[in-house]
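A single structure is presented below for examination.
Yeah, one chain of the complex is gone here, protein chain that is, but the others are all in their spots.
And then chain A:
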Amino acid sequence: MSSFPHRWANLRSGIVTLYCSLAALLLFASTAAHAIPVYARQTGSACADCHAGAYGGGGNGPNLTPYGMRFKLNGYTDTDGNGGKIPVSAQLVETHTAPARGESSMNLTEADLYLAGRLTDQVGGYVKVEADRVGHNTYNTKLRNVDLRFVARELKLGGKDLTLGVSVNNSPSFDDPIAVLPAATNLGPPGGQGPTGTFLKLSSANAPAYRVIGATVYGLYDSDWYGEVGTYNSLPTSTQDHLGYSISGDPGKIGDTGYFRFAYMKDLKRQFFSVGVVGLTTRRQLQRRGSSDKLTDLGYDLTYQFLGNRENIVQLSYVNILEKRRYGSTPPDPGTPGFTALPRGALHDETLSVTYTFRQSYGLQLAHLESNGTRDAVRFGPYGNPDTTANLLSVFWAPFGKDDSFTSVANMKIAATWFRFTRFNGATNNIFGAPPGVSTTRPADLDAFLVSASLAF
């Protein structure tokens, strides 16, 4: 094993960056919007028809109802039959951030533009352009999610209904209808330095989200059986740069990438449940040259919703993803001659989320996020342990977005979210491996409390 002082020297410069990226990640997770008024205008429906909470879900994630899942599966093309709707929405987010360590702040943290909705009976989409505050009066504009769809409905197979579609998107699993996989919820166990999470996890360093482009073909058979297969390629780093992303987060050059998703989903009107599996396999050159790592993700997810008469909605989801890695190289440990990185490893991400929504206006979400992996002294600093455990508690109030709201043109949400870390880099104390005499960092020092006000129109 390498010595702590050596590892500390390697890690010290990255800690500030890590703090910043964690803060940005948590902020993003707490304010992401999924329901947009343009869909309400297009369909005549209320936001609360597609989402348990009337502002596009609960604290985090879209919290889709079965009706919302069908809208997504139908390529965002459902309509009230009246044309002439402008397919544009916008969102502003003001956030008060109170980190456990560091100064509190209150800023307009995000401004978004959505181009979304139907183009024809068979073509629709969702495109989000996001401007994030990165400094004093400085905003970084980036292309977030893209999900463009072609859908063929009203098909029959063996006398049963069949829907077939194609999705062109830039984030594996974002397009999933059940919308509990990491890219769709923005929930994922935060990881330490390096690619410590699974490839499917949105919050992993060097994750593919927004930096790849791919196409999937999907089908829904007999209303209950969902299947999807597809492939992705990473965008050139120059394109990522043009789209607003730092090259340091490049997922690397990926090839031979396959993605699949199968699920059984049952809409019982007052209840809903689903059982699904997801997989992704790819060869990745993280540095875009040299040997490639073989990554294979395989996961399953379970969901249950009690919907009743929509007065009291409870949604449960559990996602478990295992990633097997076969590394293309085994670099030596610079601090300990003779030691090298392991040729193989495994990473394991789990997310458990419970959301309660009252009258689709008041909500409470609790989530447990856990990430574990094979110990590797060279690949994961400072202790060779990538394990992370975190919790999220979020409450929100969304007064509009329902059938009886006085407006369907605009929507608003006020949310308070608390992130709590109990383990980071496999440690419960001195998580960055500071040498004796240097102040240490505890997992709780990464905790953060955020209050946000979001306005969409």
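Here is the rule we use: contacts are C-beta pairs under 8 Å (C-beta built on N, C-alpha and C of every residue); 3 or more make two chains touch, one makes a residue touch a chain; residues count from 1.
To be clear about the criterion, contacts and distances are computed from a predicted model.
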Original post:
Name the chain not shown, per its UniProt record: "Phosphate transport system permease protein", "Cytochrome c family protein", "Choline dehydrogenase-like flavoprotein" or "Iron ABC transporter ATP-binding protein"?
Top reply: "Cytochrome c family protein"
Subject >> Contact partner of the left-out chain, one of A:82, A:120, A:238 or A:439 >> reply: A:82
**OP:** Sort through A:116, A:146, A:184 or A:307 and give me the one touching the missing partner chain.
**Re:** A:307
Subject >> Chain not shown, touching residues in chain A >> reply: 43-45, 49, 65, 67, 78-82, 269-270, 307-310, 403-404
